[in-house]
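This report refers to the structure that appears directly beneath it.
Only a single protein chain was left out; the remaining protein chains are all shown in position.
This part shows chain A:
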Amino acid sequence: MLDADFFRRWMTATAASVDREAERLTALDSPIGDADHGSNLQRGFTAVVTVLEEEAPGTPGGVLTLAGRRLISTVGGASGPLYGTLLRRTGKALGDAEEVSAEQLAEALRAGVDAVMTLGGAAPGDKTMIDALVPAVDALGDSFAAARTAAEEGAVATTPLQARKGRASYVGERSIGHQDPGATSSALLIAGLAEAAGE
């Protein structure tokens, strides 16, 4: 079973990997976006770690809804509402249970990803974070490690796609050949989950 501490470790691990990869995320965002994805997420997840230490919510749902709210109020851009909604809706779906199973988490995360698709209007294949998140949720039934691999493969698979949503869509065909920064950071989020599980 997964408790609040597991979810805190997930957020901390994600914050650390976003820190490490910030320059890479920003570099990916340069040719097809506006070169700020790394610094924006870095600011947001740093704030998440701080607020989780300050308020120390006692349930998995509490950790994720607080983290999501914090992302919405610190990140800005499209990433803030999208990542914020992902965590907030996943947290809400977990309710106020003190411990949840991996199956419950998979189900809740699916609700979170659905909310992101509704909010951003993106579908799989549009070259967005969805291309990493949907395969990850599908693989979560097997193991956290399988979800991590699926997310990473999903992110890499965005390279030949043409962007249809978000700022990369403005460069049209010229977005082809670049890995999507949002899918890449989503893979970091899922990798953080595997790290928290020790996989």
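Here, contacts are C-beta pairs under 8 Å (C-beta built on N, C-alpha and C of every residue); 3 or more make two chains touch, one makes a residue touch a chain; residues count from 1.
FYI, contacts and distances are computed from a predicted model.
Visitor: Could you check which of "ABC transporter ATP-binding protein", "Autoinducer 2 import system permease protein LsrD", "Dihydroxyacetone kinase subunit DhaK" or "3-isopropylmalate dehydratase large subunit" matches the UniProt name for the chain that's left out?
Guide: Record says "Dihydroxyacetone kinase subunit DhaK".
Visitor: Looking beyond the chains shown, say which of A:2, A:75, A:113 or A:130 touches the absent one.
Guide: Result: among the candidates, A:75 touches the missing chain.
Visitor: Write down which of A:33, A:91 or A:135 is the residue touching the left-out chain.
Guide: Of these options, the touching residue for the absent chain is A:33.
Visitor: Even though one chain is hidden, which residues of chain A still touch it in the full complex?
Guide: 26, 30-36, 38-40, 43, 72-82, 119-120, 162, 164-167, 169-172, 174
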